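Yeah, one chain of the complex is gone here, protein chain that is, but the others are all in their spots.
Chains: A, B, C, D, E, F, G, H and I, in written order; residue numbering restarts at 1 for each.
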Amino acid sequence: MLFHVRMDVNIPSALPEAEAAAIKAREKAYSQELQSSGQWRHLWRIAGQYSNISIFDTASIDELHTLLSTLPLFPYMKIEVMPLCRHPSSIRSNDL
Amino acid sequence: MLFHVRMDVNIPSALPEAEAAAIKAREKAYSQELQSSGQWRHLWRIAGQYSNISIFDTASIDELHTLLSTLPLFPYMKIEVMPLCRHPSSIRSNDL
Amino acid sequence: MLFHVRMDVNIPSALPEAEAAAIKAREKAYSQELQSSGQWRHLWRIAGQYSNISIFDTASIDELHTLLSTLPLFPYMKIEVMPLCRHPSSIRSNDL
Amino acid sequence: MLFHVRMDVNIPSALPEAEAAAIKAREKAYSQELQSSGQWRHLWRIAGQYSNISIFDTASIDELHTLLSTLPLFPYMKIEVMPLCRHPSSIRSNDL
Amino acid sequence: MLFHVRMDVNIPSALPEAEAAAIKAREKAYSQELQSSGQWRHLWRIAGQYSNISIFDTASIDELHTLLSTLPLFPYMKIEVMPLCRHPSSIRSNDL
Amino acid sequence: MLFHVRMDVNIPSALPEAEAAAIKAREKAYSQELQSSGQWRHLWRIAGQYSNISIFDTASIDELHTLLSTLPLFPYMKIEVMPLCRHPSSIRSNDL
Amino acid sequence: MLFHVRMDVNIPSALPEAEAAAIKAREKAYSQELQSSGQWRHLWRIAGQYSNISIFDTASIDELHTLLSTLPLFPYMKIEVMPLCRHPSSIRSNDL
Amino acid sequence: MLFHVRMDVNIPSALPEAEAAAIKAREKAYSQELQSSGQWRHLWRIAGQYSNISIFDTASIDELHTLLSTLPLFPYMKIEVMPLCRHPSSIRSNDL
Amino acid sequence: MLFHVRMDVNIPSALPEAEAAAIKAREKAYSQELQSSGQWRHLWRIAGQYSNISIFDTASIDELHTLLSTLPLFPYMKIEVMPLCRHPSSIRSNDL
Partner (left out) sequence: MLFHVRMDVNIPSALPEAEAAAIKAREKAYSQELQSSGQWRHLWRIAGQYSNISIFDTASIDELHTLLSTLPLFPYMKIEVMPLCRHPSSIRSNDL
């Protein structure tokens, strides 16, 4: 099942730079792992913002929440989830 | 270049049903043509709403606007466009 | 899987009263059928409003959208969907 | 009487981790006590957010406020309350 | 129990004037009946608007909803309800 | 003249607890004094929130502002004022 | 006492032009009468909009509401009222 | 030319009280100077808020911005500007 | 002086097509006249919307309002105006 997810990152300036860098490195590694597994199907940057638009593909809502809430940047993000379904005019076999 | 587009359809109840059906049929045909050409890359329905989330891939903003403003449902839609760019953590070669 | 759904009904005053009554009767019958099947798990009225809060339990997002978009009142409702998951502090075995 | 309650948790990063953990543990214990007593009827996590949707069942508004304002996380939550009543189409005997 | 209710009236211009006048007359009579019974405890006009702020005192949420949804102007009003409870600093014995 | 006032309290966590307690005690004493004088006519807690709905009765706007801006909690509150007037359907002689 | 009033005019296109013109003429005459009496102290157009910003000076809120609700354009306006009081830094003797 | 300006003051609690008092004193002196020169034509307090509504009269937008951005409280204010013009129904010769 | 203007066009579907076409033709001719005179300095379409972003250059706010309110599409547009001034980092001699 597909979920449209928007993440807005807001790292507090009080967080030491080295710690922030470590968190971002772990975030990148984990996000690439989830992309490889097919659970994080698309990942785009919104131009001009420290935000992304993502498409997740998980077997359940619980699986989606587990993935999102274990992201290293989770405590510093505002996340909005919208469930998607197949569009009757779509011709792509895998957009469902 | 990729653009994130959200379309909310609102057909006025005063529009005769046959006319509405004809417009929707033309919309479907045209959207499938644009999907085939690769310009309308993704098309999903938002669950519970007469709305879609789409990803367009066009060579310019003018090309995007021409496509959107010639959609048969254009006069009955609220459209919001957000420019996307490659995310530094993305591993998909074609998500750019 | 559980989905939190809010529906706000807005029947245009131009709709003939008999037709509106027929639609509402079909809506009621269909909603009770879905409650019996277990797919429409909870249904409450918001005090003072022609709106409801509902909890749906479906096997997929597509199933949810099919149910919602075939409601007789669908053309006259604003619908918002929020995916729910199990809360780690919940003690109810069936709240998942 | 039933109340629809949404709670959004926002623990300030300045709060020492041990103190935060202690508050969360007390919150969990207290919430489970209220679930056992039947006053906190449902508790769900909103996917992707540190937020919950709850249904409370109390004999009065004052009882509801007392429960909410004594939650250990109360100082760190934004809470919105919506009074619910029986829906005329509901077939569940206990959804009132 | 006390409920804070805001009502914004919006009568469509298509409604014949005589019909509108009849509805308003029934609304006035019914509102005064509810004030006499003590269920509609306060009723104020918001300056410059066709809106009111009201305090209702009912034994249950269902009773409140029954009163509001049977107001003759109900189909033409946007209504918002907020449950109130006793303030710990209040000195008025009947403000609960 | 009557004014509808909503106050949302937000005490910064950096404020020492003893100081906060002293401010709240002064606030309570002052609010009760204003209730006794008849200037602060009603005071209710909004369920689930550190907020109140109040009705003030003052001879002028300047008197209202003087009362509000000298509240001990004034620096920590968001305040919204709405002027009220007599409703033509009101039957309470003192709701003006 | 001074009140800051914003009026946004929205005349429905279904209103016959002659009727609209007559209403506007009566509005203009009445507004000038209120300006002459000193009750409508200032009247400015917001650039680019069919809206105005006004300052009213009335002895009571009831007087203000009577003036506003008898404006010929009242049924076609959205009105927002904000009570003003003397600013401690003001040097104008009549800005109170 | 006239500009409608709303200023909402928000002094951070971390600012030492003596420094805040000095800034406010300079603000008052400067605002009175601008009132004397005729550039700051009106200044009112919004009841219940640390905010004001002002009317500025400057020869250009650049002059307006220079005045506003050199206010001692400028770093602590949210400012909104709306250009005003003469209202066709105004009878005051100097409201332009 | 420069003003940033956003116009959102919304032509009611009840307007006969020929009349709408005539209004649009007059709008185009008038807008090009104002562009030639230098008063309408820039005019861009917002991608995907029947809206534009414009920069006007007029000697006064009254001149701006006269231009905007005499646009043939004025009754069908929502217009928002923001006064602009020279940016201290700008290197363009005519961006003022």
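The rule is simple: contacts are C-beta pairs under 8 Å (C-beta built on N, C-alpha and C of every residue); 3 or more make two chains touch, one makes a residue touch a chain.
Worth saying up front: this structure is predicted, and the values here are computed from it rather than measured.
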Selected residue (touches chain absent from view) among I:19, I:80 or I:95: I:95
On chain H, residues whose C-beta touches the chain left out of the figure: 3, 5, 12, 14-15, 61, 64-65, 68-69, 75, 79-81
Chain not shown, touching residues in chain I: 2, 4, 27-28, 31-32, 35-36, 42-47, 52-53, 82-92, 95
Positions on chain A contacted by the hidden chain, ascending: 13, 45, 47-49
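Here, only the chains that are shown with their structure count from here on.
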Greatest separation from chain C - chain, by CA centre: H
Chain G and chain I, separation of their C-alpha mean positions in angstrom: 27
Centre-to-centre distance between chain G and chain A (centres being mean Cα positions), rounded to whole Å: 51
Residues of chain D whose C-beta touches two or more other chains: 2-3, 45, 47, 61, 64-65, 81-86
All chain pairs that touch each other: A-B, A-C, A-D, B-C, B-I, C-D, C-E, D-E, D-F, E-F, E-G, F-G, F-H, G-H, G-I, H-I
